[in-house]
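Here the complex is missing one protein chain, while the rest keep their positions.
Take a look at subunit A:
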Amino acid sequence: MRNKFSHIGLVFFVLIGVIPFAAAFIYALLYSLGIVGVLNSGFTLQHWQTVLASSEVFKSFGYSALVAAISVVISVSFALWLALKFRKEFDQKILSFIIYLPLAIPGVVAAFFTFQLFSRAGFFSRLAYQLGWINEVSQFPDLVNDALATGIIITFITIVMPFFVLLFLNVYKNERVGNLSELAYSLGASSKQVLWRVSLPVILRKTWTLIALYFIFLLGAYEIPLLLGQESPQMLSVLIIREIKQFDLSKISEGYAIAIIYTIVVSVAVSALFSRKNKTLNEI
């Protein structure tokens, strides 16, 4: 009986999870090679050559990776600090409610909030003006659509950090980090040693796969960089969608080529992660 069910589960997984994805991948591959597409006239490597020759894709890759990495590092550090410092306070209902709240906010809405708060015509700019700190809107620092991606990073942190706080709190409890710390103290460890040798290693070893997955998730983020990013370089998803939806129909294939590169890189990264750290994820 159980066997039968697991077969059905597998069939569903293949039907819903594998086939559409494989079909989409093959379609994109054929499109990028000029085999499908109304305006394509047959097999050509020209689109791939154009993509690989232009530095835009690699710039975008580097930019996306940097923005995602900075956001994850700040989120994780801040969440660790909060989780370890205010562990007891989070047991209260109101605080845990507040920390759950950002998880319910969709990316578009979060980006919109950031825009309303941090843009030069936004809330903080108006506040600074009313307080006499600035005389003109242009004196307010550039925080959205800016070269340093400040707005994107702020928004990423807002939506990702609460998740890490909850995750770390859970791991802290489940792995009995509290008991381990007490034990370390009783054996004569300083609080610094407890933090660096006990708490952090235990928590991070249990969660690093998820941290890496969140990095990949942010790497492919779309709405937030679309609303808060600048026109060049753009994050990967924004770049790909722009290429696929552009006016010049003869260049759509290039968008599919970039999508293929992105998919391959991410798939390789994910399978490397899972093959090595399969166990850790299951244990969580």
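Just so it is clear, contacts are C-beta pairs under 8 Å (C-beta built on N, C-alpha and C of every residue); 3 or more make two chains touch, one makes a residue touch a chain; residues count from 1.
By our rule, contacts and distances are computed from a predicted model.
Student: Can you tell which of "Succinate dehydrogenase cytochrome b556 subunit", "ABC transporter substrate-binding protein", "Protein FixC" or "ATP phosphoribosyltransferase" UniProt lists for the chain that's not drawn?
Tutor: "ABC transporter substrate-binding protein"
Student: Write the list of subunit A residues that the hidden chain touches.
Tutor: Contacting residues on subunit A, toward the hidden partner: 20-21, 23-25, 27-28, 36-39, 56, 107, 120-121, 137-138, 142, 145-147, 217, 220-223, 226, 230-232, 236-237, 240-241, 244-249, 259, 262-263.
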